[in-house]
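Right, one structure below, let's go through it.
One protein chain omitted, others in place.
After this line comes chain A, so read on.
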């Protein structure tokens, strides 16, 4: 998912500024405007770049319907404005309609982030009646062969097209979410056309971010520099041509950048998510950092307390935790040293500079390796599942 609400766009007139809590930076951390709810890790798809942690929460650990309802009421009460129902596959929860209804009644703006393959027209219509504001459907490509192979799910692509059509028939706004990597970047022009044909309002061109499952699959997914440059060019061209017709949000991978991304707008600054088991997390990959204890909504603490006071949120807030080269860097309050999860995954210490930054001593080594992988021949996926992953058969790759 893209950096929620962080993407201020150039040319935005003053009368319609994107709200970002600039005022509340150093001292106080106001409640985020939007919260990601990963209501389950169950999913029929097996995408090799899944943003869920490698250690998935099993269904027995999931919050109950009543627990999620309590969470939703509490979020609305403390000033959260939007909730994203995500997963795993959120429609795998039998109580989704009930939860959306509860969120709408509490005044929350509701967004469904789905693979769509489990939806029937009837259920989608029930969701619309429950007050759902927006539907975001993930696509793995533009044609069955590649798309179904990436998802590890037969006939998924066809089903997604069908659900996208129902979405518009039910007058629900649609975002096409296209996750891009080396094996499907050549389809980008057709993906843009597909979004137009599906009458989508918005297209998210999201390059894979390399944590968790995607990091395990990096050699099969990493694009070349040339592919990425072409992708950026196409997105810019399409944005210009389709102004007012299709909004395109673009998420670039940071491997080839010189400056790291301001991940999540900075740790504990403007975003949190809640895991299936109820953990309140500064980012959906945060549990990959060992040695941090994340508090749960099942604890005696309120969500607002966890956000403001818990050790895990405060650990990497601001700049006090930084080591060199971040500590004395002029950009330290611009990018906050990049992504803590990526720093941990690639260097073993979340307090190190994210190697995406050219100032990291590991930048050169790691990104040269990625470049070599991008030129490589490895196309086999390790599919995401509860068993720790299954390697794709050599004949299919």
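Throughout what follows, a residue touches a chain if its C-beta (ideal position, glycine included) is under 8 Å from a C-beta of that chain, and two chains touch if they have at least 3 such contacts; residues count from 1.
One rule holds in what follows: contacts and distances are computed from a predicted model.
K.L.:
Looking at UniProt, which of "Alpha-E domain-containing protein", "PqqA binding protein", "Aspartate carbamoyltransferase" or "Fe-S cluster assembly protein SufD" names the chain that isn't shown?
P.N.:
From the listed options "Alpha-E domain-containing protein", "PqqA binding protein", "Aspartate carbamoyltransferase" or "Fe-S cluster assembly protein SufD", the omitted chain resolves to "PqqA binding protein".
K.L.:
Decide which residue listed in A:93, A:134, A:269 or A:363 touches the omitted chain of the complex.
P.N.:
A:134
K.L.:
Touching the left-out chain: which of A:202, A:301, A:317 or A:380?
P.N.:
In the full complex, the listed residue that touches the missing chain is A:202.
K.L.:
Out of A:171, A:377 or A:394, which residue would touch the omitted chain in the full complex?
P.N.:
For the chain that is not drawn, the touching residue is A:171.
K.L.:
Any idea which of A:58, A:186, A:243 or A:368 touches the chain not displayed?
P.N.:
That would be A:243, which touches the missing chain.
K.L.:
Counting contacts across the full complex, list the positions on chain A that touch the omitted chain.
P.N.:
Where chain A meets the chain not shown: residues 2, 4-5, 13-19, 30-31, 33-34, 78-79, 81-82, 107, 109, 111, 133-134, 136, 168, 171-173, 175, 199, 201-202, 243-247, 249.
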